[in-house]
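Excluded from the complex is one protein chain; the other protein chains are retained at their positions.
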């Protein structure tokens, strides 16, 4: 009934600010309860232990669409306040969502009950209850391709290429303080092991198509070696995992990779995962952290699965950690520099 | 390794106090996000609308074990502050959990990974990650039976019997301010449509066994009529549903029941349900509120399913409603009195 | 677009016939696999062990709407072929679905994507992807009330009342071989511990309304004692549980009830449950059978949770058991007779 693009794209998603409220009293109360409230509090405790542990490198992994759903500033704040040291993410989280908003585009509040045919007619993409302007997304694809056109034609790791995006945003960002830009500033490397499976893939295919002979490629083998190098150079490590997917498996595999390279490393000492995936389907996304310990990837002393859709509990966990302030005493790892 | 009952039952569950923190800024932020955070904020909005609507009777339904898991005081606070007018619950929530703690017994933090054979050897019952002393629970069963022995031998509705428990607790409670006692004080009726399926069942079977000729029974048909009467006497109604189960179906059915009695009532105008049940199994617990509207039970204008285990989001919703304070202007419904 | 009641109610659900195909080779193959296929095969093995065990009483529990979804004849066939000895079910399964179809009414294939407002306008009720004619359902309610009007006004257990429905169907059924009628013929008692929460509730409320002074009631305490008596008279017992809900808890509780009555009984020796409920919400429906063993209700030697919506795997399990034929050597328990 008279719906058009602008009537669908009225209410932008606004990203939660974990510094604007103090979740510590809630987390303290939840630690005395049971079920998911206690899981949430225990995840907070473990994350705070990572931050307290001077030796510990903290890896943030992102899968799913929480960046589009209002957690984008939350992740930026973790980088800005030295609360994570490296990031492993899906290409969509980094390019389609974070880079996309840095270009000035937005996500919009929508409805999962909307008829998708009507959305299609209006060139609107839907992620559950959130809308995206497909024209804007294709713009994002194109800009990726154009940036690639300007780079030396050789194999890059996704980390290298994302660093170039950070450099680009220093002068071209419409929205400052994107995750990519802050990670560039703070020398926090970002890895996307399935980089092509995103807006980056579209842009880079167009780049290769335009430059059939001399073009850049993504060498995801080398980036696995790079990520493993960070693990090797860390005395201890902790995982803060939002969703599962390739990022979860990829960071866990660095322990095995180091072992195959004859480097002596410890299992990841701390691990938290927030997910609603059901372990009974045998997939990695849903596999318990205890299962990961059978593979020698994750230690079981300090691990917690939180059974929740992340937007509902992550703001509490992150706000708690922000306000407890253990990050103030952490040294900056500057892991991006080891690859220069 | 040396585990015994007291080493298992060390850390009692402590119930969250929704007045001790103010969740309003979190809920406000979540209303601008997507996914479950927005569902949570929207549920808050709808619950506040119920409280604002002078005509609206608010039914709280309880299924699952959130009372054991740290939400017991939360439910009491809703009654104490005139934030609910009637309760429909599983017998377990009311008897095995609330009445049980009123007798001075406790729930304990445990682990879902504990070997159940060892628990069995120690006479400890497990609810996911929470422990109960089976001896104490059998004590609770017996007290129910003894109270029944003192009552006039005739059919009771669960509401009537629970009111008697409230009267008993006025002089015998070891822990004050249980849900049952506060509901007794505030004339909030409590219905347990599957009452026998609880500690009450054990106690009442023993009562009937001891008194083969003259004993009380539970007339659950009459209590359906009673609950329907509350619906009939309400101009509007709202449902705050924790989990699904029989309570969810039972309160929804009052609309149909009134219709069959040739009374003109509206569908439930507001409805919120917090659950992780998956709608694809075709069971009532998981059925969407939109599905309920096909049955003419629930209106679809103000309804929200929140996909979360309740202990993680209900404290936010209840704290938000407490601090917004719309309950201060509500008149007291005193529904218990209409059955006197 | 021109939808009306008859265009919605075109395609009746037809109930699967487990004798018409032989699932044994599939189950045999699945026993050599992993994940849910192996769970399914293991559930088959355990159910066959129940059937082979001469001492074993087999309880079938039903929650959810599988009877409406095409498993109605399957359950009837289990009764007809002496493959279950007693049934504990939701009122909806027995009255709204089985009795309803025995009266000549039907369930219809629909869609979970249909707008519920349009269904409401057409007086059609929806269960996920299945439709019911609300007029027919109200007819069913009324007939329940009329049957109640003919009975002696005293407390009945749901078992007693359902037996009366069986007697009624012997002369009045439009569709023969309903579960209720076959259970009547084969002396298989059916218990509905939350009986009021169904079409029976509506009918019986109308009955009480019409007969304010002299009317029947449902004594669910006595029926818990009856069900416990069956457990006491059984040397061993096995549970075949479709979904969870009140029926699951109720049958498990008979072990504790017997203990409180100072009767020596064993835990349920065999247990199978098919459900997609997630254990992490702490509710009984989803609680593992290992958790039940901490309560002393279920032995852990022969138990299997099958993570599946039942209509997809139960036909395989039931067909396998039918064709293996261990039921041919079972004696008939005739449990209905112990209450005469």
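We call the chains A, B and C, going by the order they appear; numbering starts again at 1 in every chain.
Following the convention adopted for this analysis, contacts are C-beta pairs under 8 Å (C-beta built on N, C-alpha and C of every residue); 3 or more make two chains touch, one makes a residue touch a chain.
Note that the structure is a prediction, hence the values are computed from the model and not measured.
Trainee: Report, in label order, the displayed chains that the undisplayed chain touches.
Mentor: A, B, C
Trainee: May I ask which residue of B:22, B:77, B:197 or B:281 touches the chain that does not appear here?
Mentor: B:281
Trainee: Touch as defined at the start, partner being the missing chain; which of A:166, A:201 or A:315 qualifies?
Mentor: Per the contact definition at the top, the residue touching the missing chain is A:201.
Trainee: Of C:251, C:308 or C:321, which sits in contact with the chain we cannot see?
Mentor: Only one listed residue reaches the unshown chain, and that is C:308.
Trainee: Which listed residue, A:128, A:326 or A:339, touches the chain dropped from view?
Mentor: Among A:128, A:326 or A:339, only A:128 touches the chain that is not shown.
Trainee: Out of A:44, A:82, A:285 or A:336, which touches the unshown chain?
Mentor: A:285
Trainee: List the chain C residues touching the unshown chain?
Mentor: 13-17, 20-21, 23, 25-26, 29-30, 32-38, 40, 65-66, 68-71, 107, 109, 113, 127-130, 276, 290, 307-309, 311-313, 315-316
Trainee: List the residues of chain B that touch the chain left out of this view.
Mentor: Interface with the chain not displayed, on the chain B side: 34-36, 278, 280-282, 307.
Trainee: What does the interface between chain A and the hidden chain look like in terms of residue numbers?
Mentor: 63-66, 68-69, 92, 112, 116-117, 119-120, 124-130, 134, 138, 141, 155, 193-197, 201-202, 204-209, 217-225, 228, 243, 245-246, 249-250, 253, 256-257, 260-261, 275-285, 287, 290-291, 293-296, 300, 309-310
Basically, only the chains that are shown with their structure count from here on.
Trainee: Which rotation angle, from 0 to 180°, best lines up the CA atoms of chain A with chain C, given as a multiple of 5?
Mentor: Rotation angle, to the nearest 5: 180 degrees.
Trainee: Taking each chain's centre as the mean of its C-alpha atoms, give the chain farthest from chain B.
Mentor: Checked the centroid distances; the maximum from chain B is A.
Trainee: At the interface of chain A with chain B, does the proportion of residue numbers present on both copies reach over half, so same, or stay under half, so different?
Mentor: same
Trainee: In whole angstrom, what separates the CA-based centres of chain B and chain C?
Mentor: 26
Trainee: Find the geometric centre of each of chain A and chain B from their Cα atoms only, then give the gap between the two centres in Å, rounded to an integer.
Mentor: Here the centre of chain B sits 39 Å away from the centre of chain A.
Trainee: For chain C, what residues touch not just one other chain but two or more?
Mentor: 278, 280-282 - these are the residues of chain C that touch more than one other chain.
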